[in-house]
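Reviewing the structure listed below.
The other protein chains are all here in position, but one chain of the complex has been omitted.
Right, subunit A next:
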(Lines give C-alpha, C1' and ligand atoms only; values in the text may rest on other atoms or scores of the structure.)
Protein backbone atom coordinates (compact mmCIF):
# COMPACT_ATOMS: atom_id res chain seq x y z
CA UNK A 1 0.00 0.00 0.00
CA UNK A 2 1.54 3.29 -1.04
CA UNK A 3 1.43 6.11 1.44
CA UNK A 4 2.76 9.53 0.76
CA UNK A 5 2.19 11.57 3.86
CA UNK A 6 3.83 14.94 4.11
CA UNK A 7 3.62 17.47 6.85
CA UNK A 8 2.68 20.88 5.57
CA UNK A 9 4.49 23.17 7.91
CA UNK A 10 5.57 25.37 5.02
CA UNK A 11 2.00 25.37 3.77
CA UNK A 12 0.88 26.46 7.23
CA UNK A 13 3.42 29.24 7.26
CA UNK A 14 2.16 30.51 3.90
CA UNK A 15 -1.40 30.32 5.11
CA UNK A 16 -0.46 32.24 8.24
CA UNK A 17 1.15 34.99 6.22
CA UNK A 18 -1.57 35.15 3.62
CA UNK A 19 -4.68 34.91 5.75
CA UNK A 20 -3.81 35.97 9.22
CA UNK A 21 -1.49 38.88 8.52
CA UNK A 22 -4.14 41.44 7.47
CA UNK A 23 -6.32 40.44 10.39
CA UNK A 24 -3.44 40.80 12.79
CA UNK A 25 -2.67 44.24 11.54
CA UNK A 26 -6.23 45.22 12.29
CA UNK A 27 -6.43 43.79 15.78
CA UNK A 28 -3.36 44.44 17.80
CA UNK A 29 -4.66 42.78 20.93
CA UNK A 30 -5.07 39.46 19.14
CA UNK A 31 -1.39 39.33 18.28
CA UNK A 32 -0.93 36.02 19.95
CA UNK A 33 -3.32 33.92 17.96
CA UNK A 34 -1.03 31.01 18.56
CA UNK A 35 -4.01 28.73 18.67
CA UNK A 36 -4.91 29.15 15.03
CA UNK A 37 -1.42 28.52 13.72
CA UNK A 38 -1.02 25.58 16.10
CA UNK A 39 -4.08 23.94 14.61
CA UNK A 40 -2.83 24.20 11.07
CA UNK A 41 0.68 23.05 11.98
CA UNK A 42 -0.83 19.97 13.57
CA UNK A 43 -2.55 18.83 10.38
CA UNK A 44 -0.96 17.01 7.62
CA UNK A 45 -2.68 16.43 4.36
CA UNK A 46 -2.30 12.83 3.42
CA UNK A 47 -2.89 10.99 0.22
CA UNK A 48 -3.40 7.37 0.99
CA UNK A 49 -4.68 4.59 -1.16
CA UNK A 50 -8.26 3.83 -0.36
CA UNK A 51 -9.03 0.34 0.82
CA UNK A 52 -11.73 0.03 -1.78
CA UNK A 53 -12.18 -3.44 -3.20
CA UNK A 54 -15.26 -3.23 -5.37
CA UNK A 55 -14.58 0.06 -7.13
CA UNK A 56 -17.47 1.12 -9.34
CA UNK A 57 -19.15 -2.26 -9.07
CA UNK A 58 -20.01 -1.54 -5.44
CA UNK A 59 -23.68 -0.72 -5.12
CA UNK A 60 -24.30 2.85 -3.98
CA UNK A 61 -26.00 2.91 -0.61
CA UNK A 62 -27.52 6.36 0.10
CA UNK A 63 -28.33 5.48 3.72
CA UNK A 64 -24.71 4.59 4.41
CA UNK A 65 -23.41 7.75 2.74
CA UNK A 66 -25.87 10.03 4.53
CA UNK A 67 -25.18 8.51 7.94
CA UNK A 68 -21.44 8.99 7.38
CA UNK A 69 -22.00 12.65 6.64
CA UNK A 70 -24.31 13.29 9.56
CA UNK A 71 -22.20 11.55 12.19
CA UNK A 72 -19.03 12.78 13.82
CA UNK A 73 -15.69 11.53 12.43
CA UNK A 74 -11.96 11.52 13.08
CA UNK A 75 -10.84 13.82 10.28
CA UNK A 76 -12.29 15.65 7.30
CA UNK A 77 -12.65 13.50 4.21
CA UNK A 78 -12.68 16.11 1.47
CA UNK A 79 -12.88 14.27 -1.86
CA UNK A 80 -11.57 11.29 -3.78
CA UNK A 81 -8.95 12.04 -6.40
CA UNK A 82 -7.69 9.34 -8.75
CA UNK A 83 -8.91 6.71 -6.32
CA UNK A 84 -7.10 8.30 -3.41
CA UNK A 85 -8.88 10.02 -0.57
CA UNK A 86 -7.83 13.61 0.07
CA UNK A 87 -8.43 14.40 3.70
CA UNK A 88 -7.44 16.54 6.63
CA UNK A 89 -6.47 14.34 9.55
CA UNK A 90 -7.14 15.29 13.14
CA UNK A 91 -5.41 14.21 16.35
CA UNK A 92 -6.74 11.15 18.15
CA UNK A 93 -6.39 11.33 21.92
CA UNK A 94 -7.14 8.18 23.90
CA UNK A 95 -7.00 7.38 27.58
CA UNK A 96 -5.93 3.73 27.87
CA UNK A 97 -4.59 1.53 30.67
CA UNK A 98 -1.07 2.64 29.69
CA UNK A 99 -2.01 6.31 30.02
CA UNK A 100 -2.52 8.96 27.40
CA UNK A 101 -2.02 7.82 23.81
CA UNK A 102 -2.06 10.28 20.93
CA UNK A 103 -1.55 9.89 17.21
CA UNK A 104 -2.94 11.39 14.01
CA UNK A 105 -5.98 9.87 12.37
CA UNK A 106 -3.96 9.53 9.14
CA UNK A 107 -2.28 6.52 10.76
CA UNK A 108 -5.36 4.49 9.83
CA UNK A 109 -5.02 5.35 6.11
CA UNK A 110 -8.79 5.91 5.79
CA UNK A 111 -9.52 2.38 6.86
CA UNK A 112 -12.84 2.09 8.63
CA UNK A 113 -13.30 -1.67 8.72
CA UNK A 114 -10.75 -2.57 11.40
CA UNK A 115 -8.13 -3.96 8.96
CA UNK A 116 -5.40 -1.38 9.58
CA UNK A 117 -3.80 -1.98 12.99
CA UNK A 118 -1.95 0.91 14.60
CA UNK A 119 0.45 0.09 17.42
CA UNK A 120 1.14 2.91 19.85
CA UNK A 121 2.21 2.98 23.48
CA UNK A 122 2.17 -0.80 23.82
CA UNK A 123 -1.39 -1.26 22.58
CA UNK A 124 -2.96 -2.02 19.23
CA UNK A 125 -5.80 0.12 17.86
CA UNK A 126 -8.21 -0.30 14.97
CA UNK A 127 -10.89 1.99 13.56
CA UNK A 128 -14.25 0.37 13.05
CA UNK A 129 -17.31 2.30 11.83
CA UNK A 130 -15.80 5.60 12.91
CA UNK A 131 -14.95 4.41 16.43
CA UNK A 132 -11.52 3.58 17.82
CA UNK A 133 -11.16 0.14 19.37
CA UNK A 134 -8.28 -1.22 21.41
CA UNK A 135 -7.39 -4.86 20.68
CA UNK A 136 -7.14 -7.16 23.64
CA UNK A 137 -3.82 -8.56 24.85
CA UNK A 138 -2.33 -10.99 22.33
CA UNK A 139 -4.75 -10.24 19.50
CA UNK A 140 -3.31 -9.12 16.17
CA UNK A 141 -6.44 -8.69 14.09
CA UNK A 142 -9.97 -7.82 15.04
CA UNK A 143 -12.43 -10.71 15.11
CA UNK A 144 -16.16 -10.38 14.55
CA UNK A 145 -19.18 -12.32 15.72
CA UNK A 146 -22.03 -13.09 13.32
CA UNK A 147 -23.61 -9.66 13.93
CA UNK A 148 -20.37 -7.94 12.87
CA UNK A 149 -19.54 -6.79 16.39
CA UNK A 150 -15.91 -6.89 17.47
CA UNK A 151 -15.35 -9.71 19.95
CA UNK A 152 -11.73 -9.22 20.99
CA UNK A 153 -11.58 -5.44 21.25
CA UNK A 154 -12.88 -2.77 23.60
CA UNK A 155 -13.37 0.97 23.34
CA UNK A 156 -10.88 3.11 25.29
CA UNK A 157 -11.94 6.52 26.61
CA UNK A 158 -11.89 8.66 23.49
CA UNK A 159 -11.26 12.39 23.99
CA UNK A 160 -10.09 13.01 20.43
CA UNK A 161 -10.39 16.28 18.60
CA UNK A 162 -13.00 15.12 16.14
CA UNK A 163 -14.31 17.22 13.28
CA UNK A 164 -17.21 18.48 15.39
CA UNK A 165 -14.85 19.63 18.14
CA UNK A 166 -12.64 21.23 15.53
CA UNK A 167 -15.53 23.06 13.89
CA UNK A 168 -16.71 24.26 17.29
CA UNK A 169 -13.30 25.81 17.92
CA UNK A 170 -13.35 27.41 14.49
CA UNK A 171 -16.74 28.98 15.19
CA UNK A 172 -15.59 30.16 18.64
CA UNK A 173 -12.58 31.75 16.97
CA UNK A 174 -14.74 33.46 14.34
CA UNK A 175 -17.14 34.74 16.99
CA UNK A 176 -14.28 36.14 19.06
CA UNK A 177 -12.82 37.81 16.00
CA UNK A 178 -16.12 39.43 15.00
CA UNK A 179 -17.19 40.56 18.44
CA UNK A 180 -13.81 41.80 19.67
CA UNK A 181 -13.47 43.81 16.46
CA UNK A 182 -16.95 45.24 17.02
CA UNK A 183 -16.22 46.06 20.67
CA UNK A 184 -13.00 47.83 19.73
CA UNK A 185 -14.73 49.92 17.08
CA UNK A 186 -17.12 51.20 19.76
CA UNK A 187 -14.20 52.20 21.96
CA UNK A 188 -12.67 54.17 19.12
CA UNK A 189 -15.80 55.94 17.93
CA UNK A 190 -16.66 59.27 19.56
CA UNK A 191 -20.37 58.96 20.34
CA UNK A 192 -20.94 55.20 20.14
CA UNK A 193 -21.83 55.29 16.45
CA UNK A 194 -21.28 51.79 15.06
CA UNK A 195 -18.71 51.49 12.30
CA UNK A 196 -17.48 48.55 10.27
CA UNK A 197 -18.58 45.11 11.46
CA UNK A 198 -20.31 46.69 14.46
CA UNK A 199 -22.95 48.20 12.20
CA UNK A 200 -23.85 44.65 11.18
CA UNK A 201 -23.78 43.26 14.73
CA UNK A 202 -25.66 46.06 16.47
CA UNK A 203 -29.09 45.47 14.83
CA UNK A 204 -28.84 41.78 15.72
CA UNK A 205 -27.96 42.49 19.35
CA UNK A 206 -30.76 45.05 19.55
CA UNK A 207 -33.11 42.49 18.00
CA UNK A 208 -32.24 39.91 20.68
CA UNK A 209 -32.77 42.55 23.36
CA UNK A 210 -35.97 44.17 22.08
CA UNK A 211 -37.71 41.18 20.48
CA UNK A 212 -36.53 38.34 22.72
CA UNK A 213 -35.19 39.57 26.06
CA UNK A 214 -37.58 42.38 27.02
CA UNK A 215 -40.94 40.88 25.91
CA UNK A 216 -40.21 37.41 27.32
CA UNK A 217 -38.45 38.23 30.61
CA UNK A 218 -39.63 41.76 31.33
CA UNK A 219 -38.09 45.22 31.60
CA UNK A 220 -36.90 44.73 35.16
CA UNK A 221 -34.94 41.51 35.00
CA UNK A 222 -33.90 40.95 31.38
CA UNK A 223 -30.38 42.36 31.80
CA UNK A 224 -29.18 39.43 33.89
CA UNK A 225 -30.02 36.98 31.09
CA UNK A 226 -28.84 38.97 28.06
CA UNK A 227 -25.25 37.58 28.03
CA UNK A 228 -26.55 34.01 27.90
CA UNK A 229 -29.23 34.76 25.31
CA UNK A 230 -26.80 36.58 23.02
CA UNK A 231 -24.17 33.86 23.35
CA UNK A 232 -26.64 31.09 22.58
CA UNK A 233 -28.18 32.97 19.66
CA UNK A 234 -24.92 33.72 17.87
CA UNK A 235 -23.28 30.41 18.72
CA UNK A 236 -26.16 28.31 17.37
CA UNK A 237 -26.53 30.51 14.33
CA UNK A 238 -22.88 30.39 13.30
CA UNK A 239 -22.70 26.64 13.85
CA UNK A 240 -25.85 26.11 11.77
CA UNK A 241 -24.28 28.15 8.97
CA UNK A 242 -20.97 26.28 9.15
CA UNK A 243 -22.90 23.02 8.88
CA UNK A 244 -24.20 24.09 5.47
CA UNK A 245 -20.78 24.73 3.90
CA UNK A 246 -20.30 21.75 1.55
CA UNK A 247 -16.49 21.58 1.58
CA UNK A 248 -16.49 21.10 5.34
CA UNK A 249 -18.19 17.84 4.56
CA UNK A 250 -21.06 17.75 6.97
CA UNK A 251 -19.42 18.96 10.14
CA UNK A 252 -22.90 18.61 11.52
CA UNK A 253 -22.25 20.23 14.89
CA UNK A 254 -25.65 21.67 15.75
CA UNK A 255 -27.18 18.43 14.45
CA UNK A 256 -25.28 16.51 17.10
CA UNK A 257 -27.40 15.49 20.06
CA UNK A 258 -24.54 15.91 22.55
CA UNK A 259 -24.08 19.52 21.47
CA UNK A 260 -27.78 20.40 21.73
CA UNK A 261 -28.00 18.46 25.00
CA UNK A 262 -25.29 20.66 26.52
CA UNK A 263 -27.00 23.86 25.41
CA UNK A 264 -30.37 22.65 26.72
CA UNK A 265 -28.69 21.67 29.99
CA UNK A 266 -27.45 25.24 30.43
CA UNK A 267 -30.99 26.54 29.91
CA UNK A 268 -32.29 23.97 32.39
CA UNK A 269 -29.72 24.91 35.05
CA UNK A 270 -30.32 28.64 34.65
CA UNK A 271 -34.12 28.17 34.77
CA UNK A 272 -33.95 25.97 37.87
CA UNK A 273 -31.59 28.22 39.79
CA UNK A 274 -33.35 31.47 38.92
CA UNK A 275 -36.80 30.09 39.83
CA UNK A 276 -38.44 32.18 42.53
CA UNK A 277 -40.97 31.21 45.19
CA UNK A 278 -43.88 31.84 42.83
CA UNK A 279 -42.42 29.49 40.20
CA UNK A 280 -41.91 26.59 42.62
CA UNK A 281 -45.32 27.15 44.17
CA UNK A 282 -46.91 26.76 40.75
CA UNK A 283 -45.08 23.46 40.33
CA UNK A 284 -45.61 21.82 43.72
CA UNK A 285 -48.84 23.37 45.01
CA UNK A 286 -50.74 25.13 42.23
CA UNK A 287 -52.62 28.07 43.77
CA UNK A 288 -56.30 28.65 43.00
CA UNK A 289 -57.39 25.07 42.28
CA UNK A 290 -59.04 22.49 44.61
CA UNK A 291 -56.79 20.17 46.62
CA UNK A 292 -57.37 16.95 44.56
CA UNK A 293 -56.41 18.93 41.47
CA UNK A 294 -53.28 20.24 43.24
CA UNK A 295 -52.19 16.63 43.89
CA UNK A 296 -53.01 15.65 40.33
CA UNK A 297 -51.10 18.59 38.82
CA UNK A 298 -47.93 18.16 40.86
CA UNK A 299 -46.42 15.17 38.94
CA UNK A 300 -47.40 16.71 35.61
CA UNK A 301 -45.65 19.96 36.48
CA UNK A 302 -42.56 18.09 37.73
CA UNK A 303 -42.35 16.20 34.41
CA UNK A 304 -42.82 19.56 32.71
CA UNK A 305 -39.58 20.89 34.24
CA UNK A 306 -37.66 18.24 32.31
CA UNK A 307 -39.65 18.05 29.08
CA UNK A 308 -39.01 21.73 28.32
CA UNK A 309 -35.22 21.43 27.92
CA UNK A 310 -35.61 17.99 26.30
CA UNK A 311 -37.86 19.44 23.62
CA UNK A 312 -35.32 22.24 23.08
CA UNK A 313 -32.64 19.60 22.60
CA UNK A 314 -34.64 17.43 20.18
CA UNK A 315 -35.96 20.39 18.19
CA UNK A 316 -32.56 21.82 17.28
CA UNK A 317 -30.97 18.39 16.73
CA UNK A 318 -33.77 17.04 14.54
CA UNK A 319 -34.25 20.22 12.51
CA UNK A 320 -30.61 20.52 11.52
CA UNK A 321 -30.07 16.80 10.98
CA UNK A 322 -33.24 16.51 8.90
CA UNK A 323 -32.08 19.45 6.75
CA UNK A 324 -28.73 17.76 6.09
CA UNK A 325 -30.40 14.44 5.30
CA UNK A 326 -32.82 16.00 2.81
CA UNK A 327 -30.06 17.83 0.92
CA UNK A 328 -27.89 14.71 0.77
CA UNK A 329 -30.80 12.48 -0.23
CA UNK A 330 -31.62 14.80 -3.14
CA UNK A 331 -27.99 14.77 -4.25
CA UNK A 332 -27.80 10.99 -4.04
CA UNK A 333 -30.74 10.69 -6.45
CA UNK A 334 -28.16 11.15 -9.25
CA UNK A 335 -26.27 8.06 -8.09
CA UNK A 336 -29.40 6.01 -7.44
CA UNK A 337 -30.73 6.58 -10.98
CA UNK A 338 -27.19 6.45 -12.47
CA UNK A 339 -28.18 9.05 -15.02
CA UNK A 340 -26.93 12.52 -15.81
CA UNK A 341 -30.43 13.46 -16.91
CA UNK A 342 -31.63 13.50 -13.31
CA UNK A 343 -28.75 15.83 -12.26
CA UNK A 344 -30.41 19.17 -13.16
CA UNK A 345 -33.55 18.20 -11.24
CA UNK A 346 -31.52 17.01 -8.27
CA UNK A 347 -29.31 20.09 -8.18
CA UNK A 348 -32.29 22.43 -8.54
CA UNK A 349 -34.17 20.75 -5.71
CA UNK A 350 -31.19 20.66 -3.37
CA UNK A 351 -30.47 24.32 -4.12
CA UNK A 352 -34.06 25.10 -3.21
CA UNK A 353 -33.80 23.15 0.05
CA UNK A 354 -30.42 24.76 0.82
CA UNK A 355 -31.97 28.23 0.51
CA UNK A 356 -34.73 27.15 2.90
CA UNK A 357 -32.08 25.75 5.24
CA UNK A 358 -30.27 29.09 5.28
CA UNK A 359 -33.50 30.64 6.58
CA UNK A 360 -33.87 27.75 9.04
CA UNK A 361 -30.38 28.42 10.50
CA UNK A 362 -31.57 31.82 11.70
CA UNK A 363 -35.06 30.63 12.70
CA UNK A 364 -33.75 27.76 14.83
CA UNK A 365 -31.27 30.03 16.61
CA UNK A 366 -34.16 32.45 17.22
CA UNK A 367 -36.50 29.70 18.46
CA UNK A 368 -33.93 28.26 20.86
CA UNK A 369 -33.16 31.72 22.26
CA UNK A 370 -36.77 32.86 22.54
CA UNK A 371 -37.87 29.64 24.26
CA UNK A 372 -34.95 29.86 26.70
CA UNK A 373 -35.99 33.46 27.42
CA UNK A 374 -39.60 32.32 27.86
CA UNK A 375 -38.56 29.73 30.44
CA UNK A 376 -36.43 32.30 32.29
CA UNK A 377 -39.39 34.67 32.22
CA UNK A 378 -41.67 31.97 33.65
CA UNK A 379 -39.15 31.20 36.39
CA UNK A 380 -38.77 34.83 37.50
CA UNK A 381 -42.37 36.04 37.10
CA UNK A 382 -43.79 37.83 40.16
CA UNK A 383 -47.08 36.62 41.65
CA UNK A 384 -50.09 38.67 40.49
CA UNK A 385 -53.37 38.37 42.30
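For the reader, a short list of remarks on this structure follows.
The rule we apply is simple: a residue touches a chain if its C-beta (ideal position, glycine included) is under 8 Å from a C-beta of that chain, and two chains touch if they have at least 3 such contacts; residues count from 1.
The definition used in the following text is that contacts and distances are computed from a predicted model.
When the unshown chain is looked up in UniProt, the name that turns up among "ATP synthase subunit c", "Membrane protein", "Twin-arginine translocation pathway signal protein" or "Long-chain-fatty-acid--CoA ligase" is "ATP synthase subunit c". In the complete assembly, the contact with the undisplayed chain comes from A:322, out of A:226, A:270 or A:322. The residue touching the chain not shown here, chosen from A:78, A:314, A:342 or A:378, is A:314.
The chain not shown here is touched by just one of A:118, A:153 or A:371, and that residue is A:371.
Although one chain is not drawn, the whole complex shows that of A:116, A:158 or A:211 it is A:211 that touches it.
Hidden from this view is one chain, which touches subunit A at 63, 67, 129, 131, 211, 311, 314-315, 317-319, 321-322, 363, 366-367, 370-371, 374.
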